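Only a single protein chain was left out; the remaining protein chains are all shown in position.
Coming up: subunit A.
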Amino acid sequence: MSPSVRLQEMIRVIRGARTQGEERGVIQRECAAIRAQFRQADNGTRSHNLAKLLYVHMLGYPAHFGQMECVRLIASPRYNEKRVGYLGAMMLLDEKQDASLLITNSIKNDLSHSSQYVQSLALCTLACMGSAEMCRDLAPEIDRLLRASNSYIKKKAALCAVHMVRKVPELGELFTPAARSLLSEKNHGVLHGAVVLITELCERNPDTLEQFRKVVPELVLMMKGLVMSGYSPEHNVAGISDPFLQVRILRLLRILGRNNDTASDAMNDLLAQVATNTDSSKTAGSAVLYETVLTVMDIKSESGLRVLAVNILGRFLLNNDRNIRYISMTSLQKIVQTDHNAVQRHRGTIVDCLKDQDASVKRRALELSLALVSAVNIRSLMKELLLFLSSCPPELRAHTTSGIFNAAERYAPSQRWHIDTILHVLTTAGGDVRDETVPNLIQLITTATELHCYTVHKLYRALITDISVQSLVQVACWCIGEYGDLLLRGECEETEPVQVTEDDVLDALETVLQSHMSSPATRGFALTATMKLSTRITHNVDRIRSIVSIYGSCIDVELQQRAVEYNALFKKYDHMRAAVLERMPVIDKSSPGHTNGESAGGTIKELEPTKLTQEIVFPQEPSNQVCDLLDLLGGSGEPFQPSPSLSSTAPGPASSTAGGDLLDLLGGLDVTPAPPSVTVYEKNGVTLKLQTDTQTDTGMTVTLTATNSTDGDITGLTLQAAVPKSVQLQMKAPSGDVIPAHGLGQVTQTVLLNNPNKVSLKIRVRVCYTSQSSVCQDTVQIDSFPSTAW
């Protein structure tokens, strides 16, 4: 009986076990038998026992007692034993086990074995689990094999070298010459290995990268050969000749062409050729096209080529294959900032993908749609987004609502549209909005003075329909409190007016006060609104008085305090009541969270950070943002969304009351030919320079350049900026977020400023980065700009 049947027999028995317990029993018996066999002298069954053990291991049972057996089998002269031994080593040993060191010698011997299949086993194992020490030890062997062996071994040695370079980067220098010469091989396996090795070497060492730029023409020729060659049965996959090799060559070209004009020029024609000639009806072709597009977008390609690439992505969007639609959107997301117009052309298709069944595709479509919002398409795009919101999966709702709010804030064509949009979102998905939506909306409402009547009518209607959505209820209560008189008047130009009595309105507010669904904050809103109505209604003031006095003994301390204070207002300070509760002035968007001017000192309690009351209505960023960026020139800064990869525009508030304008520093901006740059920040080896370039008499371009003189790369660089209130700010996408060490490279980010009121220009920049694994964050204020004449 051939011994391997015993392995299959064991597998059959294990699979026949009906319960977990039975299986455990069988396995324990087998393991005991295997252990016993291991202890015996060589009886020809060792490899089969190890194979059995490996099966057991795959089921999840412990198998460490087999480690030494692997070592022994690897050292055996017989191929069948070596084969299983090496397999065992790859499965049971990793570089952290002591036993793995013991196989170093066997591997070394086997690397020079007369049979290429034994050499192959050693190479495979080394590339799979070779530790840094083993790699250092055996690197010269690998180098030798790279130069003088057959193609079967060369291709494996190349990949083994890749593993070694990953483990011990200094070994890269050793393999560079051999890697170079491998490019002249004809065998595809070897070429593939060589390209992978060269890619690895170039990624790790910029000097090597420089060196290998010279092979770009060779690679271009190689690629051309693959693309234009006729049918090659050995390498053909769905009409593409060796897509694996093509993709790797394209990736190497990408690395070589990045940031280098000469190299990029040399590959321009080739990329155009690949893009046009590759048949993308099957995945293989699409994979090659995809890699081509990534390469085109990453190197310094001509604009015509870039448009071609974006069009390919656009075509992908219409593909039936969901995978291709998905990766098309991921790629479009990466380029939407830099090639915005090109991507805009495909907006229709992207918006259609919002209706796709697949959740990942939906998410990508949402991100892209939000990135494509502009003043031109805001109305139509918002319709689609709101439609999406009503049916979108729950995990995407919060993101959708905040995206919609940002877009609305930036591009709202009218205040009424803005208010309507926010109300629509609150009714559809009010539970998933951020906390500051309520103060933001209230602030917006106050600034839209002509729409107060319209707004309060809409909100009243919403309130009597449904009081479960807290954010909506809070805004509604606030509005009714403020503008209740407009509601009661019963006339409205913009919408059908409601005919309500004072009792109806008070009923609505009392329902909110008493409902279990209302959160404490909401009840606070309702109580204060009720109180405010006491100066806006005529007949039912007593009812209000009684409500207020009831809540004077409420268990909730916040409500109780308010009620007590309002009671006091009725009793002792009635002469002040009208003044205290009169209509609020338009709320200034930019002041940080101080109480509004009109509240009489002490009667309205200042809020705790988590709860919201209508007194604190300023748009505050979520707690992880920096609020003090706002406080420029004593309260005239702008709130800012710091996502460095998106261009952000500071919201232009509808009513910009003039802030503290000082000297007009920008009067008479002259465009100087070579604007000097000024160092604005220098710390920890990171230097940030600012250079200005004026284009119009109100607009200015500021370029921030960051360099790094330390020994390590700076990563995760983000720059945020804040400017005085009436200045508009737009930050373009930065060139990257990693500053190479030793001043080898820099990161630039362009900031467009528009200063229509010609206020004194100051800019506060916040720099965040990670240096030597510690996160640093600093803020600098720049008060003077180099190129302006003053």
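To be clear about the criterion, a contact is a pair of C-beta atoms (placed from the backbone, for glycine too) under 8 Å apart; a residue touches a chain by one contact, two chains touch by 3 or more; residues count from 1.
Simple rule for what comes next: contacts and distances are computed from a predicted model.
**Student:** Write down which listed name, "glutathione transferase", "Cytochrome c oxidase subunit 4", "Complex I assembly factor ACAD9, mitochondrial" or "AP complex subunit sigma", is the UniProt protein name of the chain that is not shown.
**Tutor:** Going by UniProt, the chain not displayed is called "AP complex subunit sigma".
**Student:** In the whole complex, not just what's shown, which of A:129, A:253 or A:747 touches the removed chain?
**Tutor:** Touching the chain that is not displayed is residue A:129.
**Student:** For the chain left out of this view, which of A:260, A:283, A:333 or A:730 touches it?
**Tutor:** Reading the full complex, the residue touching the unseen chain is A:283.
**Student:** Looking at A:46, A:163, A:732 or A:766, which makes contact with the chain not pictured?
**Tutor:** Of the listed residues, the one touching the omitted chain is A:163.
**Student:** Tell me which of A:185, A:265, A:358 or A:485 is the one touching the absent chain.
**Tutor:** A:358
**Student:** Which subunit A residues would touch the chain omitted from the figure, given the whole complex?
**Tutor:** Subunit A touches the chain not shown through residues 8, 11-12, 15, 44, 51, 54-55, 58-60, 78-81, 83-84, 87, 94-96, 115, 117, 120, 123-124, 127-129, 131, 152, 155-156, 159-160, 162-163, 188-189, 192-193, 196, 234-235, 237, 242-245, 247, 251, 283-284, 286-287, 290-291, 294, 322-327, 357-361.
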